[in-house]
Every structure is written in C-alpha cells, then in structure tokens.
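One protein chain is absent from this view; the other protein chains keep their places.
Chain IDs A, B and C follow the sequence of writing; residue 1 opens each chain.
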Amino acid sequence: MTSSHSVGSRCWAIAEGYLPLDDVPKDDPRLMSHEAACLLNTQERDAHVTLTIYFKDREPAGPYRAVVPARRTLHLRFNDLSDPEPVPRDTDYATVIESDVPIVVQHTRLDSRQSALALLSTVAYAGERA
Amino acid sequence: MTSSHSVGSRCWAIAEGYLPLDDVPKDDPRLMSHEAACLLNTQERDAHVTLTIYFKDREPAGPYRAVVPARRTLHLRFNDLSDPEPVPRDTDYATVIESDVPIVVQHTRLDSRQSALALLSTVAYAGERA
Amino acid sequence: MTSSHSVGSRCWAIAEGYLPLDDVPKDDPRLMSHEAACLLNTQERDAHVTLTIYFKDREPAGPYRAVVPARRTLHLRFNDLSDPEPVPRDTDYATVIESDVPIVVQHTRLDSRQSALALLSTVAYAGERA
Partner (left out) sequence: MTSSHSVGSRCWAIAEGYLPLDDVPKDDPRLMSHEAACLLNTQERDAHVTLTIYFKDREPAGPYRAVVPARRTLHLRFNDLSDPEPVPRDTDYATVIESDVPIVVQHTRLDSRQSALALLSTVAYAGERA
C-alpha cells in the first residue's frame, strides 16, 4: 500500500454550501438534513485541518480546526461546527480546507426538508497535488 | 492561509444545463426549481466573471457578466440571468465561465417539478490551473 | 473568449452506467428515466465523437458515432443509441468517449422508476488535457 501514501492534496475548496432550516424534527437523527465534508487521511501521521467559510456579504468565518488521525477518516458535519461561531442556516456559503499533510475531501448533503430524501456528493476541488 | 490564495482556475466549463418549466408555483421560493453556478473567490481582489451559454442549434448567448468580490462567494442562479437575454426554459444548454482571477466553480440543481426534491451538484471542469 | 478555446480533453471515461427498465410509462417524456452524456464543443470546428461501451461479461459495443458542431452542446441520451446496437437495459455498463477536438463531458441520469425523481450528475474523467 505504499502508493496510497501519496493520495491527496493539502488545499481543497467546496464552492457550494447551504444548511437548510430544518423545521420538521425527524425521529431518526440520521435522517436530519445535514452537510458534511468527508476527510480521508491515508498518511502515517495526523492531519491538522483548518476550515475557512466564505459568505456573500460578510468577512469569512474561521478558522475552524479539526484533526484527522493517521489512517483514519472523519466525516465532519457543518451543522456541528460551533467554534469560533456556528454556521448560519439558510445562507449560501463556500469552504476552503487546508491540511498540513495530504488528505482527500468529498462533499455530501442530505436534504430532508420534504418527505423524500435528496442526496448530493462530489469530490471537492484540489488546489494543488501532494 | 497563504496557500488558499492559489486555489482555482480562470476557465471553467459546465457541460450540463437545463432549467425545467416550473408549472407548479411553490409557497417557499427556496424550494423553486433552480440551477446555480456557485463561485468562490479566495483572492484579495475582485473577480470579474464572464459566462457564455452554448446551445444545441443556435449561436451561443452572452456574455453575461458578474463580479465576485474579494474573499466572497456568489451563488449565481441561471434563472435570474436576463442581460443580454434570459436563459430559455426546457432547453439543453452548457456554460463556459471565465474570470480574470482564479476562482472555484461548482454546479448545483434543485428540481422540484415533483413533490420530492431532486438535487445534484458537481465541481465544474477546470480548463487550466492558476 | 480566447481562453475557452482550450477547454477540454480528447478522451473521457464514465465508469458508471445503468439504464433502468422503465415499466411505468410517464405522460411527460421529459420525466422518463434516461441517462445522458452532455458534450460541449467550444472550438471553432466540429467535433467527431466516438463512444465505446464496456460491459461486465461481453466484448465492448460500438463504436457509436456523433458530431458536436462548432460552438454547440449535444446532450446525448444513451437510451436513443441504436447503431450498431441498442444499449441493453438493466445492465451495468461504462463508456469511453473520444473526440478529434477537445470537448467537455458531463454525465447525468434521471431515475423515475418511483414517483419521486432521482438525479445524478458528475463531470466525466478526463484521460488527457488538450
């Protein structure tokens, strides 16, 4: 598995972001609307990750910080971010993710505002290669 | 955050485009069918953006112009474009997006023609790197 | 718009393909299940495109041929391919798309087997850059 050690990038961008107002509480928390950045660290050392969130009409928020341990994945829900401030609901945003070791980032949303689920997922944009 | 300054490309393509005829008005405008290009500008200066829209059987439309201010994101709805002409409904199209500074582009559609939402999102194709 | 002339690749792959059996005819043909390759040609000359379709347990089918005129987009439905043979339903397949001029390819599916639409879209994989 030596080649997997070189998978990834140190800088990623997700231009699309939106947390719906979830006015109908779901019995099952797995079916609550959420948006996530799925982070994969295949390296042998921990990845220290910084997120900066951009908006339409105010200065960026952050940095938000997270650690993805060596050989682990972290599915980070934007709904859960609180430090330095929560991500506002019903507001367009975009995210830049920077890491001290190469990681892979995929973006996912589950929208359960209506009775049927809507899902989206896409690989984030890699700014440079490791 | 120095590395985020190099995130992006000056030329992007979205080969898929389609605005459904929205025959059932929704009470909530956030649930109306729409298609958007999410633009992220992490640079320290404004991005002047030009969109050209390609069709199956006529000359391209445009240029459409937009500005993404420094350190901001703009979620541009194709439904809202009107100058030099609106984007026709129920018609296949494709889009090329050019910018004078590197930006990141993601393509999103919300289809609410039926009672259940359908969502799609994908990073656009970057023609060259900054 | 000089830079858009260099957008694209001459070789693309879509590893995912599946045409559902559409047992419930829809009143509106726009809501029939379908799978499409959206092709964008920003060049000043026509693109002559060849599709080869790969399967799990038989030799590839094709070549299928299409032309995307200069400065046009073509949203090609796999359901409509018939020469040299139709694409089988309820069968996994994958597609390689080759062109004599650089194009951009995006893959879309609309699944209407159930009352709610499901949509997916993703940029295809570019084998080489123009």
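Please note the rule applied: a residue touches a chain if its C-beta (ideal position, glycine included) is under 8 Å from a C-beta of that chain, and two chains touch if they have at least 3 such contacts.
Nothing here was measured: the structure is a model prediction, and the numbers come from that model.
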Pick out which of A:Thr50, A:Thr91 or A:Thr108 touches the chain that's been left out of the picture. A:Thr108
Touch with the missing chain holds, among A:His48, A:Arg72 or A:Arg89, for A:Arg72
Chain A residues touching the omitted chain (full complex): 1, 3-4, 6-8, 30-31, 36, 38-40, 42, 71-75, 104-106, 108, 110, 115-123, 126
Taking the full complex into account, what residues of chain C touch the chain not shown? 10-11, 13-18, 20, 50, 52, 54-57, 59-60, 63, 90, 92-94, 96, 98, 107, 109, 111, 113-116, 118-125, 127-128
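To be clear about the criterion, only the chains that are shown with their structure count from here on.
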Can you list every chain in contact with both chain A and chain B? none
Please tell me whether the contact surfaces of chain B and chain C are same or different in residue numbering, using the over-half criterion. different
On Cα atoms, by how many degrees is chain A rotated relative to chain C, nearest 5? 180
Roughly how many whole angstrom separate the Cα centroids of chain B and chain C? 21
Can you list every residue of chain A that touches 2 or more other chains, as numbers and ranges? 116, 122
